[in-house]
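The complex appears here without one of its protein chains, the remainder shown in place.
Here the chain labels run A and B in written order, and each chain numbers its own residues starting at 1.
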Amino acid sequence: MSVSTTSRVVVTFPDRTRARTQRDRAARVSMALAFVVAVIPLAWILVTVTTQGAQLLFSSTWWVNSQRGINSTMVGGGARHAINGTLIQAGVTALIAVPIGVLTAVYLVEFGRGRLARAVSFMVDILTGVPSIVAALFVYAVWVGTFGFQRVGFAVCLALVLLMIPVVVRTTEEMLKLVPNELREASLALGVPRWTTIVRVVLPTALSGIVTGVLLGLARVMGETAPLLILGPYTKNLATDLFSGLMPTLPTMINQDRSELGQAAAVERMWATALTLIVLVLVLNLAGRLVARLGSVSR
Amino acid sequence: MKRTTVQAALVPACLVLAASLTACGSDANSPASSGAKATGSTTTNGSSTDCPTGTINGEGSSAQKNAIELAITAYQDTCSGATVNYNPTGSGAGIKQFIAKQVDFAGSDSALKTVAVDGVVEADAAAKSCGSPAWDIPMVAGPIAIAYNLPGVTTLTLNAEVAAKIFNGTITTWNDPAIAALNAGASLPATAIKVFFRSDESGTTENFTKYLHAAAPAVWTADPSKKWTGKGEGKEKSAGVASAAAATPGGVTYAEWSYATQNKLGVAQIDSGAGAVALTGESAGKAVAAASQKGQGNDLALSLKYDTKEAGVYPIILVTYEIVCSRYADKAKANGVKSFLKFFASPEVQSKLESAGYAPLPAAVQAKVAAAIAAIS
Partner (left out) sequence: MTTSTPSMAARSAAAPAPAPPRTEQRSTGRLGDLIFAGAARGSGVLVIALVTLIGVFLVAQAIPALLKDQASFLTSREWTVAGDAPRFGIAELAWTTVSASIIAMAIAVPVGVAVALFITTYAPTWLRGPAATMIDMLAAVPSIVYGLWAVLSFRSVVRPVEDLIQQRLGGIPLFAPTGVSGGTIFFIGVVLSIMVLPIVTALSREVFAQTPTSHREAALALGATTWEMVRTAVLPFGRPGVISAAMLALGRALGETIAVTFIVSSLAPGTPWSWSLFNGGETFASRIANNAGEFDSAQKTGAFIAAGLVLFVLTFLVNAVARIVIQRRAAFSE
C-alpha cells in the first residue's frame, strides 16, 4: 500500500463516535436487506415453477418419452427429446467456445501487448454487445443464405458459441489478472517453460473463477431462446443428429406451449419444462463447482 | 403397469448418461384409443391412406397451428413410420423458408403474391426454388373472432363500422351510443375500451384489416397490411393479445377463434345488415363457400368476399393455404407431402376441425383440393 493511501487512512479514522457506529450498523442492515431483496424473486420463481410444474416431473414418461403424438390440448408424453437437444447443443457449444474463450483470455493477459491485443480486447467488447437475435441472423445468413445448408442443431451451436465466447473471455480474463505475479515468476525462475507455467500454475489458480464464468455462460446459452426461434425449429420427436433434421430443445418446447395459455395441459407442461430446464442448469452448476473445488490448487 | 416400472427404473440411468445417451428416450406415446393402430396402413375409418415412411417438415402460419397439429397426430397414429413437423412461426417465415428450401411445404394465411413486393415476386421465387410452379392449396378456414372481456355481457353485436371505430380509437367506452344501438336491451358498462393488437406482423392482422377496409371503407381508410394501423396496445402473437385482453376488463382484441374460447373471452356477433350472426363453424364455412377461385388450374388461391351482406354468414375469416411444389425433385418428399395433405383434406379430418375452433372446407372446395393434391408429383 502506498504511503499516500496510508496517510489518508489515518485521517479518515478518528475516534469512534456514535455517528460512525450508527453508520456502520446502517450499512450492515442494508447489506443484509439487499440480500433478502435479491433472494425474494428467486424464491418466488422457484415456488411458482415448482408448484405449477413439479408434478409432471414425477410422471413415469416425463424423462423418457418425447411429445410425439401429443397435441397441446392433451396431457402425457415427456420432455426427453428436448432435454437431449438442449444438453447436446450446450455440450457442443461449450466444447467449441470454452477453448477459444480461455485461450483468448490467456492471450490477453499473458501474451498480449500492443495493437493486436487492444484489437482483440475491443472485439470482445463488441461481441459482448451482440444481441442474441443478431448473432442468430448472422449465422442464418452464413449457414442458410451463403452455404444453402438446412437449419440443424449445429447451426444453433454456432450462434450460441458467439454468445458464450465473450462471457468466458471476460470472466477468465478477470480471474487471470488476479493471479499473483509471484506465482508466474517463481515458476519461470525454476526454468519451467512459459506454457507449462500457464497450464500448470496460472490456470489452476484461477480455475474456480473460470468455471464460474463458464457456468454463467452455459446457463445463458442453455436458456437462450431467440436464436433457437430462427435456427432451431421445434419438433415433437426425438432427434440426436446435430447435422440433419430438426432438433427440439427445452426453450423451444416452452415457447410452443406458451402459445396455448388457455389450455391447462399446455400450461402445466410449460411450467414443467421450465422447471426441467432450471434443474438441468443447476445440476450442471453444482457439478462444475465440485470439479472446480477438486481441481483447484489448495489455498 | 410393468412398463411403468421399467420406465421408472430407466429414469436414473437416463439422467446419468444424459448427454451421450440416445437409446434411452422413446417416441412411443401410445395413442389414446388403442395401440393397435400403430402397425400401419389400415385405418379405422376404412379409407385407405398410403403410408410412406420418412420425415416432412412444414413451417408458417400460426393461425392453423391447432388444426394441423390435430391432423399430424392423427396421421402419425395411422402411419407410424411417418413424421410430420410443423413449426408455427408465421406466414412470412413459412414462405421464406419454403423458398430457401428449408421446408417441404409452407403454411400461409395469404396465397403467394404474384406482384412484386420489396423487389420479390413470391410466386416466381417459389417456382424457381421448386423447379416447377408452386401451388396454393386452401386447407384450413379459420374465423377471426372479435374477442372482448366484459364481465356480465354475454352477447355483444357489432357491425363493421362500429368495429372499425372501436379499433381505430374513435369509440372509447363500451356504453357508447353506437354500440348501444346495436345491442338493444343489453346493459353496457361505462368501462373504457382497451384495444390490444398484434405487435408482430401477422396474417391475422392482414385479414382482419382487409375485412374492416372492405366492409367499412369510410371509417377504416388505411390499406390492409400485416402491420397494425389502428390504435391500442400491442402484444406479441395471438397468445399475447388474448391473454392481455383476458387480464384487462374492458379489453378487446382480434384473434383466431380458439384463442378467444381458450381464454374465456366473449366473441362478438357480426351484423352485416341482415341480422346478427354468431360465430359458428357453419356461419364461417358459408363465407368460405362464397369465395371465388382466383388462381389458375390447381393453384387454388381464393378471393374472399369480406363485404358480404348475406344473412347467416360470418364474414371475418382467413384461409390458410398449404403451399407446395407441383413437382418435387425428391420423390420421397412428394409422396410424403401428398400422403399427409390427402389425409388432412379428407372429410374425416376436416369434420374434426370445428372442435378446435376452425371451419371445415365446403364440399365443393374439398373436391378441388383433393384433385390438386392428387396432381402433385
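Heads up, the rule we're going with is that a residue touches a chain if its C-beta (ideal position, glycine included) is under 8 Å from a C-beta of that chain, and two chains touch if they have at least 3 such contacts.
Model, not experiment: these values are computed from the prediction.
Undergrad: Which chains here would be touched by the one that got left out?
TA: A, B
Undergrad: Which residue from B:170, B:191, B:248 or B:280 sits in contact with the chain not drawn here?
TA: The missing chain is touched by B:248.
Undergrad: Could you tell which one of A:170, A:236 or A:269 touches the chain left off the display?
TA: Going through A:170, A:236 or A:269 one by one, A:170 is the residue touching the chain not shown.
Undergrad: Pick out the residues on chain A that sit against the missing chain.
TA: Residues in contact with the chain left out: 1, 6, 8-10, 12-13, 15-16, 20-21, 23-24, 26-28, 30-32, 34-35, 37-39, 41-42, 44-46, 48-49, 99-101, 103-104, 106-113, 116-117, 119-121, 123-135, 137-138, 141-142, 162, 165, 167, 169-171, 174-175, 177-182, 184-185, 188, 193-196, 198-199, 209, 212, 215-216, 219-220, 222-226, 229-230, 251, 254-255, 258, 270-271, 274, 277-278, 281-282, 285.
Undergrad: On chain B, where is the contact patch with the chain that was removed from view?
TA: Within chain B, the residues that touch the unshown chain are 89-93, 95-96, 117-120, 122, 192, 194, 197, 199-202, 225-236, 240, 243-244, 247-248, 251.
Note that only the chains that are shown with their structure count from here on.
Undergrad: Please report how many Å separate the Cα centroid of chain A from that of chain B, as a whole number.
TA: The answer is 37 Å.
Undergrad: Which of the residues in chain A end up touching chain B in this complex?
TA: 60-61, 63-74, 76-78, 80-81, 83-84, 87-88, 91, 144-145, 148, 150-151, 229, 233-238, 240, 245-246, 258-263
Undergrad: Which bits of chain B are touching chain A when the two form their complex?
TA: Residues of chain B touching chain A: 4, 7-8, 10-11, 14-15, 18-19, 21-22, 24-29, 31-32, 55, 57, 59, 62, 65-66, 69-70, 73, 76-77, 83, 85, 87-89, 97, 100-102, 237-239, 242-243, 246, 259, 261-264, 356.
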